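The complex appears here without one of its protein chains, the remainder shown in place.
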């Protein structure tokens, strides 16, 4: 096997698609968001990307193995064609990160991608009431466009920059001249955060032009809140009332 | 030395052999099982595989050194030809894991291998009474065949997938079209587990078509039980009766 | 992207410039010093160096991303042309360190560099009263020249040698025949140390032949002293008088 291998599993005609990336990261925000798109919208798996820089591992589903990979699905909705990039792994080393980002951009360019949206979370260190979505962009014109959709751009955020595939899609995409942006939902950083994923998707559907139902994400968010409440009870020794009125309405 | 080097030590005519892999891993189940085959059956060392991704190390036996390697033995029994792959090491890095698995599959293909069986253990976190053997397969037809021999296939097990050479033999073997399966004996994960190795071999001899004596593995299992009993005594402060009636009968 | 990529952002005529390196390290002394030069003197960004051995990361400034890189600025002052090399990162692995140092020296040679000055800090483990500058040189004649400017050369210092890009610029530069020296300001090693950076620059401006104002570095030094005083107060439980008379005069 080569360092990186692209497996074509299907062919789908696409018109200037946008690439939407959601690999594992802070709060699993990007991954939750990308997987929610694939659950709610019709999609076709068109590429698998294998790499010697992924963990040396197969996943097992009902006894059948699948070599570690990233998957690119094609999604066609009324206003937009989308490539949705998901998977269970980031690269295991620095050189692998750069190489994978380049391979993803190669596929994106080959399929005529006009814009990249990397999805992720930005850790705040505390529980979130209002889920702002922070942006970063490879060019000023993208920033201006995203600001008009309510994305927050703050002078020094995120403080540590953007690490991993999301960061490199902007950094290397920008160098290739592919417009690229990162949409980061605020999240505590301690838990898988479906609400943050929903906040990101609510912006994304405005920007790209599609609509999805958030029922299943809201259900997962309630499950997570139940988990948080139980942890707080254990810490405090007394039960906290499950305040339905304060429940998040997406 | 190249990244990987194959040393041919002998030549043996083989007819569509199966490759049986048992490198170090959870409970040393796979390694114990593969080495037991070599102890009980006539075998010839036909290949050594060296790699810059193995530890920079020689083993010493009676003062004579042997560079870190994996060994492939040929075993011919009535119903089946087998290649048995053993060794003391896994690769030291991610790229090395993929490269080694490819080299092992190259040798297997060159020798006409029709099927790969990777042997290993799956950790349960508790002491085992009944040693089930869990399976994973690169195709559905292999899964069906193994189910007919009593191998258990469970929706979400093993939860973390299969890591290391065993996993890659299925993942990369599957991509090459070589049918591949993993047989994993349940094991606590805390100790070297000869009983789990025996459970795996009892299935394997049915599937492949050979018979071995388990006396020496049973002896090692008793030694391990003695170790466990002593540990429990030390923890509890009082001796536990060595209940011979409860002893495992393989 | 290749392992290393050089991006030319501007072209500036330079006459036998000196290369001044200030990447992150002990007390951020080298980085502070190099950045102070760029703040105080007119400069033009002429090269960015990208590498797969830098962290897989973009920085974000006002929402706009910049792929991890090192930057080389051209500075022309009355007596001297300078190349100032700064950045936020060292390489992430051993091979990357050697490769980057070679790339920086390639650029330096291409631009006719006659001498390299690597700037850094040397940790003493205690708070400093008198900021000596310790030197190391690739040749004896450079050592003699620097001694005449007050740089201290001590038999066994720095004890652990010089690690990272600074060390390799001397080691690899020396092998290429490019005269190279390292100027290391003494620093506690616990804190960012603007005073140590100023001590290094005071020597460097004599050696190279330029003058800069130190007002802003002195301001940062006072801020750091305020931080230290507060830490000491917290540790001792009682406030220490802010002794203005003892304040460092650069």
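Think of it as A, B and C in the order they're written, each chain with its own count starting at 1.
Simple rule for what comes next: a contact is a pair of C-beta atoms (placed from the backbone, for glycine too) under 8 Å apart; a residue touches a chain by one contact, two chains touch by 3 or more.
None of the values given here were measured: they were computed from a predicted structure.
Considering the complete complex, the chain that is not shown touches B, C. Contact with the undisplayed chain is limited, among C:55, C:164 or C:194, to C:164.
Per the touch definition above, the residue from B:60, B:159 or B:234 contacting the chain not shown is B:60. In the full complex, chain C touches the hidden chain at residues 91, 94-95, 97-99, 101-102, 135-140, 143, 153-158, 161-165, 167-168, 170-172, 174-175, 182.
Contact residues of chain B toward the unshown chain are 1, 3, 50, 52-68, 92-93, 96.
Assume only the chains that are shown with their structure count from here on.
Work out the mean CA point of chain A and of chain C, and you get 38 Å between them. Inter-chain spacing, taken between the CA centroids of chain B and chain C, is 54 Å. For chain C, the set of residues touching two or more other chains is empty.
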